[in-house]
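A single protein chain has been removed from this complex, and every other one stays in its place.
Labels run A, B and C following the written order; every chain starts at residue 1.
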Amino acid sequence: MAETEKMIFPAQLHQTADGGIVVSKLDDMINWARSNSLWPLVFGTSCCAIEMMSAADAKYDWSRFGFEVARATPRQADLIIVAGTIVMKMAPVLKRLYDQMPDPKYVIAMGACTISGGPFFYNTYSVVKGVDHVIPVDVYIPGCPPRPEALLHAMITLQEKIKHETYFGKAKTEEGK
Amino acid sequence: MSLLGEPELTEEGEFVINIGPQHPSTHGVLHLKVWLDGETIKKIQPHLGYIHRSIEKMSESLSYRNFIYATSRMDYLSAHINNQACALTVEKGLQIEAPPRAQAIRILMAELTRLSSHQLWWGCTGLDLGAVTPFFYAFRERELIMEIMEETCGARLTQNYSVPGGVMYDVHPNFQNRVKDVMKQVKSRFREYEEALTGNVIFEQRTKGVGYLSAEDAISFGCTGPTARASGVSCDIRKWFPYDGYDKLQFDEIIMTGGDSYTRYMVRMEEMKQSVAIIEQLIDNIPEGDFQAKTKMVIKLPKGEFYQRVETARGELGVYIVSDGAASPYRIKYRSPNFSNLSALSHMATGAKIGDLVAIMATIDLVIPDVDR
Amino acid sequence: MALFLTISFSSIATGIHTWLAGTMQNEMLVKITEMAIAGISLLLFLVPLCFFLGYMERKVAAFMQIRLGPNRVGPKGSLQIVADTIKLLLKEGLTPTASDKFLFNLAPMIVVVTSMLVMAPIAFAKDFQIWDLSIGVLYVSSVSSIAVIGILMAGWSSYNKYSLLGAMRSGAQIVSYELSVGLSLISIVILTGSLRMSDIVMSQENGWWIFKGHIPVLISFVIFVIASTAEINRAPFDLAEAEQELTAGFHTEYSGMKFAMFLLAEYINLFVVSAIGATLFLGGWMPFHIGHWEAFNHIMDFIPSSLWFFGKTFAIIFIIMQFRWTFPRLRVDQLLTLEWKYLLPISMVNVLFVTVMAIMGWHF
Partner (left out) sequence: MTNEEIKTAVSALFPSVTYDETGEFLTLLITPAEIRSVMKALRYNTEFSFDYMFCLTCIDWKTHFMMVYHLLSKTHRHNIVVKAKIADVNKPEIETLCDIWQTANFHEREVYDLFGIRFLNHPDLRRLLLDEGWDGYPLRKNYVDENMISL
């Protein structure tokens, strides 16, 4: 993927006598668009949400990657960053939010709580021990709470993942190539 | 997005909307069921528990050293003050006192926490009222404080720095210079804050006279912190029941009598200046000495009940430990400021517009994990 | 580039017309083909325009908010909006089960089509206009008010209470602010004596109305900017979508392409009101002329007319964008108070002054 990353646009210029022809693969195009336009849902339950806000601020500035269009309605979001503990009462709501999002949709589990329950793993009666019990997760970020850079890294990792998808059929994996 | 997409059939002509659990203005996962008459709110019913993490139950099985970390996640914007409250309670049980150096460091960190919390609140108030830009200006200074936090205790948000008997480590050698430097910057930016939001006509219209809370109601609802002080109720624990040497410091308790959202806003703005004043008094006078009193490896509190109040950025936090003499608390109760402040919400917002509800919630400054615990 | 800008657009149009007339030899067919060309070129113009406006919005926001803004996708982040658009087009378009499906799907189209229709009488450059109809101003103010039907339709058919509230707010808002916009447009019509866009532009040959018309025109320009910001539902008047109150207002349930259409309409509307403001108050494509300073006027004429037009339009767009990132949002009753108690009486009195001024010939 190193080549496509450097490229401004996922296309190649074929030189001809009077100019050139731009050739591109549909898959590359789609993946390029999808990976560069991840609009997160405004969703934060606890401490990690503050670090998510920090990622949006001027110092970390996730708008550089085009992530700043945070949508309040799941209908227009591509990505749900589960920032904070999910408890039993919240789990159905989260599931519902995920269902309300249109495809393609991605999930980032931010923080220890969403990975396993984190600090609230032992002796708690109301915490969901890992958000992947409720919705499928694409990228996990450890930390309690993770630093904003970690969130940016996760989002860039997600971009990498999206670049391996195919519009029709299965994902481009190492074996399937 | 409402929890229930489909209109609810209640009584004829009733229009009920569900604000939350996922909603930009609830600052977390509060769920408000709002009965509307056009745009006017007839009734509000808060539904809590969407982030109820059973911290109280969990703490019953943790040692007196370990239960403190969970409190950082309660009111994560005043994480250090929560830790301090727990440490103070345990110290009260052990009948020891932190050394003067530890106390000074605790106060400095607490005031830095309060400052950063109020900065975040200021940004989010602007955001809630539709002005996005203040958020970025607030976070610019907040990040500077976060860097100090990180340098001092390794974490940006959930510090876990106070331990029974003092603080976990001594401060970084660079601490004093850095704090002084940041304070200079923060002070110069207050004017910018006021220009950006305080004097704005639309902002004043949105907040003045909105969400009135009388002094009697504030006391009766158990409101504390800036929410109550804006109604003219004196309730600053730092003045009423000083801890960690707050009585030796010169600062004012900001009390205003407007009782509306604008007054709550002004109280917080003034409190930021007071915090800076406290930090400036103390930063050059950190006493030398130990940063931690000697405590046993396994702390066991004597049989009895211990209650400690502190002033967080949002009001009075009470830690109530019931001990049966074992190595972990028998029962622990956190009297959280937001819980009581939230209970006044429906009283304040009834009769207001939906837009006012957002303004009221913004100026109460709710942190939902602190409500649910 | 410079060559392209200095070509007379009327000669291009005449050229195309002669060529078509020569090949087709059927007047009806020629007319239809010309219409198609005009429509397609408009669409081809709109897409990059909206890309640019979207990019500009995010960069202006970043500028106001001490950030960098998009800078990874393409040179300086310029392809960010392209990526967003492709993504939105390929995203699943959900239609809620309980919604009124026909109206739900129709609403975004109405909103987009009405905003595109308003483009017709706008003069982009000298002799470059799709349709210079004799009632240009009236056409603009009447067609633009159809958009509210689309918004109401969207809000009602979504079967979502936030949408409904947003649509109702928007209805009240647009209908009210229509009056102020209309009255401020009328003040220029009074001064010009014509509803035709080209006449209005030509009347500013010896100076723009904002300079010639003294304080009354300045007042109506300010009112126009405020009221039209409200009419296109932009902050601080974005009560119809009010993110912090109604999540996304009338388009809460829209996703994918249908949502993209609302975004498209928002940007086209932004461009259209700024273009109309520029045409009526700042002389449209007319260069900056001062009375009888022939030499100065002649130098100004060297700058292409399209640059003048777009320069003025984008100046107004920039102001409206700055509003968005500066002010808090108004409450719904304050919004209506502002219109009915302040803007409308002021603009009514102002029209009176303008009329007196026009009759007495007190303007330059």
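To be clear about the criterion, contacts are C-beta pairs under 8 Å (C-beta built on N, C-alpha and C of every residue); 3 or more make two chains touch, one makes a residue touch a chain.
Here the structure is a predicted model, which is why all the values come from computation and not from measurement.
Engineer: Just to confirm, in the complete assembly, which displayed chains does the hidden chain contact?
Structural biologist: A, B
Engineer: Which of these, B:316, B:356 or B:370, touches the one chain of the complex that we don't see?
Structural biologist: Touching the chain that is not displayed is residue B:316.
Engineer: Please pick, from B:176, B:198, B:281 or B:343, the residue that touches the omitted chain in the full complex.
Structural biologist: Of these options, the touching residue for the absent chain is B:343.
Engineer: Hey, which of B:54, B:133, B:205 or B:274 is the one touching the hidden chain?
Structural biologist: Considering the complete complex, B:54 is the one touching the chain left out.
Engineer: Tell me which stretches of subunit B touch the chain missing from the display.
Structural biologist: The list for subunit B reads 48-49, 52, 54, 56-57, 61, 92, 217, 219-222, 224, 233-235, 240, 304-307, 309, 316, 318, 320, 322, 330-331, 333, 335, 339-340, 342-344, 347, 372.
Engineer: Tell me, which residues in subunit A touch the chain that this view leaves out?
Structural biologist: Considering the whole complex, subunit A reaches the absent chain at 88-89, 121-126, 129.
One rule holds for everything that comes next: only the chains that are shown with their structure count from here on.
Engineer: Hey, how would you classify the chain contact layout here, line, ring, star, complete or other?
Structural biologist: complete
Engineer: Which whole number of Å gives the spacing of the CA centres of subunit A and subunit B?
Structural biologist: Centre-to-centre distance between subunit A and subunit B: 31 Å.
Engineer: Using the touch definition from the top, which residues of subunit C touch two or more other chains?
Structural biologist: Expected reply: 65-67, 243-244, 247, 252.
Engineer: Two-or-more-chain contact residues of subunit B, please, as numbers and ranges.
Structural biologist: Residues 1, 5, 23-24, 135-136, 140 of subunit B touch two or more partner chains.
Engineer: Once bound in the complex, which stretches of subunit A touch subunit B?
Structural biologist: That would be residues 41-47, 49-51, 53-54, 57-59, 72-75, 84-85, 87, 89-90, 93, 96-97, 100, 119-120, 122-127, 144-145, 147 of subunit A.
Engineer: Quick one: in the complex, what on subunit B touches subunit C?
Structural biologist: 1-2, 5-7, 15-17, 23-25, 39, 126-133, 135-137, 140, 197, 200, 202-203, 205-206, 353-358
Engineer: Okay, in this complex, where on subunit B does subunit A touch?
Structural biologist: It comes out as residues 1, 3, 5, 21-24, 28-29, 49-55, 57-58, 60-62, 69-70, 72-73, 76-77, 120, 135-136, 139-140, 142-143, 146, 156-158, 368-369.
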